[in-house]
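Let's look at chain A:
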Amino acid sequence: MSSLLALLSKDLLLEWRERARSLSVLLFAVVTLLLFSFALGPDVETLREATPGVLVLALLLSSTLALNESFRLEREDRALEGLVMRPVSLTALFYAKASANALLLTFLGPVVVALAVVFYSLEIDVATMTRLVGLWCLGAAGLAAPGTLYAAMTSRLKSQDVALPLLLFPLVVPVLLASVKAMGLVLTGDAMNQLRSWLTLLLAFDIIYWSVCGLLFRFAVEEGE
Partner candidate 1 sequence: MPDGVIGGGWSYVIAAYSVTVAVLAIYVWSLSRRSRRAERSQRDES
Partner candidate 2 sequence: MNIRKLLVLAGLGLAAVGTYFGLFVAPPERHMGDVQRIMYVHVPSAWIAMLLYTLAFGFAIALLWSGRQKWDDLMVGAIEVGVVLNALLLVQGSLWGRATWGVWWDWDVRLTTSLVMAILFAGVLVLRRMAPNEERRSQWSAVATVVAFIDVPLVYFCVRWWRSLHQIQSSPDTVDPAMVLPLRLNSFGLLFLALAWMLWRAAIERSSRRASEVPLPTRVAIEESAHA
């Protein structure tokens, strides 16, 4: 547990030291919002309807960037091998890395949601915005666990930029669907009281991914190769 905290604080400290990189992830998410508004046309109604999907896609696209970056750091001087050499369990390593990635993606949430409100002229109050950000965070958590698992593998490859999204995107279809659905219900009103069940589903996915990927991580990273 203490090594988990040490690793997590290391990751967050490095994230902070290299703010430029985290900022570029944020910028990328913002650009995605912008591009979608061009792709869908200037009609405000269309944009409003597409908002949940656009938000989740912005999250998804920026997540691969963040995940690849987070492991590039570990591979540069083979630092990951150094960590593995310490008496640290790989499971702790996984949860530290996954939490760091989840936190980074979480921080994007408020900014991206606020910008979406502006760009797409959403007429929503603060409470709705908070709920959107909350859903964003749940989605980010659902992406971070399998994302960290796969990024640990693909970061060893030359073709990592292709490999990670290729493997990760189909895998997180459930998270994507549940987040889009829940965000849509938050935005358009929840007439049939379905939000709760989608929320439960999203939470269940998060729990499943975090536990399964934590169990598998030690096979994904070389410990004694």
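How were these candidates chosen? In short, all candidates are chains of the complex that A comes from, given by their letters.
Keep this in mind: contacts are C-beta pairs under 8 Å (C-beta built on N, C-alpha and C of every residue); 3 or more make two chains touch, one makes a residue touch a chain; residues count from 1.
Note that the coordinates shown come from a computational prediction; the quantities given were computed from them, not determined experimentally.
A.B. asks: Determine, using the touch definition above, which of 1 or 2 touches chain A in the complex.
C.D. replies: 2
A.B. asks: Can you list the chain A residues touching candidate 2 in their complex?
C.D. replies: 146, 149-150, 153-154, 156-157, 159, 163, 166-167, 170-171, 173-174, 177-178, 181, 197-198, 201, 205, 208, 212-213, 216, 219-220, 222, 225
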